[in-house]
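Take a look at the structure set out below.
Heads up, one of the protein chains got dropped from this complex, but the rest are sitting where they should.
Let's look at chain A:
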């Protein structure tokens, strides 16, 4: 059995809530299958108050082995590095101190969500709470535990980034660890599991035909590609949201809104509005990953010139006006 301890700090608890959406099989069955025993989880466990503190203390004392430490939420270092913005209830001790001590004991340390990985939403604006990730502060190595931190297995913090995380990103990572199949080659240079971070949100996007022809949506609810006007970063965002759907058959882009690249460090502070595309001389500033600008401009202007009327019209409509057809088009 692998012991798992889960703690929350400067976040919203949404990654835990998302985890409860795990299906085929459900979360409890998945944990059973992996031989993972919950030492404590804030939403799921019986123990409260002094019982929890006793568990944490036994882990720190070495009386209970800690195989997997999952941390959700940013590490709140403020004010002035004291950690006083989050004292763990009943203890008077900053959560960052608990996490430091527990991370010393953990075989593997997992940051669940972009907050715990990089700072995330809690680090937005002027970052008054001095929010940081476990081993990254934004895209810089460091964070609470420092660039040199290694868990007992010799690994860096595994960053299951996302805001929130897809339940299966988390369960697969836990399974990999529990089955002793994790190695450093399984994560990218930002510590994200490659099982999902080797894909782009663009892959499998239902708007791909509109993208090919640069037939773009102009307002929320319209069917066209959202890259040109609506701020969509799906061609740059590392995640498999359109391959591995959310809540049955959903994703951000299928839900009618832009990908905001929530698996990336510092996504919380876009250089422009989240749902408007920044352009220079009419050309979107952020180009698809690996795409040379000149080629993008050339291909875009070529495909725009070739856009079928069907796509041009449907792109700015809430529903299909012209279905694909070899017949002469008639407006419905």
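We adopt the following convention: contacts are C-beta pairs under 8 Å (C-beta built on N, C-alpha and C of every residue); 3 or more make two chains touch, one makes a residue touch a chain; residues count from 1.
By definition in this document, contacts and distances are computed from a predicted model.
Peer 1: Please identify the absent chain by the protein name in its UniProt record; candidates are "Peptide/nickel transport system permease protein", "NADH-quinone oxidoreductase subunit L", "Hydrogenase large subunit" or "Anti-sigma regulatory factor".
Peer 2: Of "Peptide/nickel transport system permease protein", "NADH-quinone oxidoreductase subunit L", "Hydrogenase large subunit" or "Anti-sigma regulatory factor", the absent chain's UniProt record names it "Hydrogenase large subunit".
Peer 1: One chain is left out of this view; which of A:256, A:288 or A:308 touches it in the full complex?
Peer 2: A:256
Peer 1: Hey, which of A:35, A:81, A:184 or A:220 is the one touching the hidden chain?
Peer 2: Going through A:35, A:81, A:184 or A:220 one by one, A:220 is the residue touching the chain not shown.
Peer 1: For the chain left off this view, which of A:1, A:17 or A:63 is in contact with it?
Peer 2: Reading the full complex, the residue touching the unseen chain is A:17.
Peer 1: In the whole complex, what residues of chain A lie against the chain that is missing from view?
Peer 2: Chain A touches the missing chain through residues 8-18, 20-23, 26-29, 38, 40-53, 76, 79, 84-91, 121-122, 124-126, 128-129, 131, 163-164, 219-221, 223, 241, 245-258, 260, 262, 273-276, 318-319.
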